[in-house]
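Note that this complex is displayed minus one protein chain, with the remaining chains in position.
So that you can tell them apart, the chains are marked A and B in the order they are listed, and the count of residues begins at 1 in each.
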Amino acid sequence: MKRFILKRLALMIVTLIGLSVVVFIVSRVAPGDPAKLAAGPDATEEMVQVIREEFGLDRPLVIQYTIYMKGLIQGDFGRSIRTRHLVWDDLKNFMPATFELVFVSISFSILFGILFGILSAVYRDTWMDHVIRFFTITGVAVPMFWLGIMLQLLFSAKVHLFPLGGRLDTMVLPPPARTHFFLIDSLLAGDWGTFANGFHHILLPAFVLSFPALASITRINRAEMLEVLHKDFVLNEKAQGISDRLIIFKYALKNALIPTLSMIGLRYGWMLGGTILVETVFNWPGIGNYAVGAAVYSDFQPVMAVTIILGLNFMIANLLVDLGYGFLDPRVKYE
Amino acid sequence: MHSGISMASTWNRWKKERESQIRDLALTFYTLRRSPLSVIGLTLVGLFLLVALIGPWIITHPGDIKGAVHIDQKLKPPSRAHLFGTDEVGRDMYSRVVMGTRLSLQIGLIIIFVAMGIGVPLGILAGYTGGWVNHLIMRITDIFLSVPGLLLALAIVGALGPGIKNAMVALSIVWWPGYVRLIQAKTLALREEAFIEAARSVGASKLRIIFSHILPNCTSPIIVKASMDMGMAILFAANLGFIGVGAQPPVPEWGSMISTGRNYLPDFWWMATFPGLAILVTVLGFNLLGDGLRDVLDPQSRGQIR
Partner (left out) sequence: MKPVLEITDLKIEFDTFEGTSHVLDGIHLSLGKKDTLGLVGETGCGKSITAKAILRLLPVPPARLVSGEILFGGEDLLKKSDEEMKEIRGRQIAMVFQDPMTFLNPVFSIEEQLVDVISAHSNRNGSRKEIDRKEAKKKAVALLGEVKIPQPDVRIKSYPHEFSGGMRQRVLIAMALSRSPQVLIADEPTTALDVTIQAQILKLLHELVERHGNSVLLISHDLGVVAKVCRRIAVMYAGSIVENCSTEALFNEPFHPYTQGLLNSILTFSKRKDAAQGIQGGIPDLIHPPSGCRFHPRCSRAMKICEIEKPSPVEAEKNHVVSCHLYPVRKVKSF
């Protein structure tokens, strides 16, 4: 077990280095000239040259990469060529918002995905099953950003039920920072008003971000539950007089969760990618929004940093998923 | 006359040789027909292809595709003259949404074919050769799969610069590793099969085994994945269009149309609504069809993730 984790961590570092190489190559081989873009349309060749030197863009690729990696190891993601901010400083500002949103969304989709999957399987072919299946089928197909816009149109513009975007109302001060998750910090500070405000703000974006994942998880958990409920061991459990509740929520569910878990891992990746869209729609001050802002201006350091941060997050999630298999299935052996 | 007869006989011979495949195809359609969701999927995809095909003949304002401006017609709600209303410079939304179908089809096809063109050979190479080649290819694949696809695409377009061509390049780069994974796993499994072993033992060359035994057995999973991926590729292209790094206005791409329309909410709701519905229906169609095809062609993989 310990060896497995260590091995996976080592592999993760290798993959991360590979990722940084890929992203780096893409950024430097690209035809666009970031220095020119940053200098603006009226800049003279000298001004562009100054920027190039400042950001080391005039040096050989290998040297550029070594410098970049050296910085990366020390947590230095370079500077934004557009704003001249240290990327790490920006990340520190924006990351908590993203992770709070993602955390709420993934919890929501796991919880309700599993629940709806069970209900849909147990009450197969009833109206509830049909309703749930309709949402699972459309859920994967609906463009996240469009769903967000439509919900804004309905619930923010037509009926003023939810705010249009942001993490808090402009008049509300963020709670004293401890975890940087507003929902948790406001609770820690005992500030119910801020908590309610933050909760009100996160509901729509979290719902939109979790929707496709919720649909996928529901769908696979339904299919797996249906399959497991027809297994021999369930028949035996029934014949032994074990209650339906115990059979469904304990004996069948644990079996069904094994494939569902891998779907959760996969959809977590979608969700991380989806932050780009949802944060743009809801003006959520996270790193997805930040990356989009930078990408539009070919400001590469921030995009690269966000890619690596979210990539790392996804890799850790995958490791957790693999450990989760061992928790669910005693037949799994870690080597 | 003579050539007619020989053509007929060639046709018959071809039919005889392909008898089993033709029967399989008929069975596929038969089974598909029995599942209502697959029929809906097939219908939606058929509709999508039809609209893409005859688009230029059913639109009402051809000039609006290229970016004509009619300020006097701007922001008109849906009406007889403009089924889906008009946009901020008076272009007919209906014509633009219809032409977006054709664009989406192109985008989807190009991404899938490039991804397959890279992924399938690499997958076969990795799976069939094994050893360090397999390891190297799979490690590289893992790197690409280690980061959420949309994010990687954003990074690539960020470097290449916004635009629809760059978006397609980026999405192709993001998409091929999925095919490597699929085909490598399939090839690995096939390599151990008795009939491949038999072919090898009678001295069939590697290339022959690959082309006449492995590749044909990979077609079903490829078709299923391609069908699902068509929808997803279109969706991802729209995603990039929406955040402003994909297709740029006035190109009639659904995502970028929604991006523009969003600025005119809530009063001019039609600008963002109709292109979104078009995406939803298209992606839904390909997903349902893909699901149905999987149940028919590749039933073992049902529980698995595609």
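Operating definition for what follows: a residue touches a chain if its C-beta (ideal position, glycine included) is under 8 Å from a C-beta of that chain, and two chains touch if they have at least 3 such contacts.
Since this is a predicted model, take the numbers as computed values, not measurements.
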| item | value |
| --- | --- |
| For the chain not depicted, the shown chains it touches | A |
| Among A:152, A:255 or A:275, the residue in touch with the chain that has been omitted | A:255 |
| Which residue of A:54, A:76 or A:329 touches the chain not shown here | A:329 |
| Among A:107, A:126, A:243 or A:283, residue touching the chain not depicted | A:243 |
| Chain not shown, touching residues in chain A | 231-233, 235-244, 246, 250-251, 254-255, 258, 328-331 |
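Rule of thumb we're sticking to: only the chains that are shown with their structure count from here on.
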| item | value |
| --- | --- |
| Chain B-facing residues of chain A, complex | 14-16, 18-19, 22-23, 26-27, 29-32, 137-138, 140-146, 149-150, 152-153, 157-158, 220, 223-224, 227, 259, 262-263, 266, 269-274, 276-277, 280-281, 291-292, 294-296, 298-300, 303-304, 306-307, 310-311, 314-315, 318 |
| Residue ranges of chain B in contact with chain A within the complex | 37, 139-140, 142-144, 146-152, 154-162, 231, 235, 238-239, 242-245, 255, 258, 262, 265-266, 269, 272-273, 275-276, 279-280, 283-284, 287-288, 302-305 |
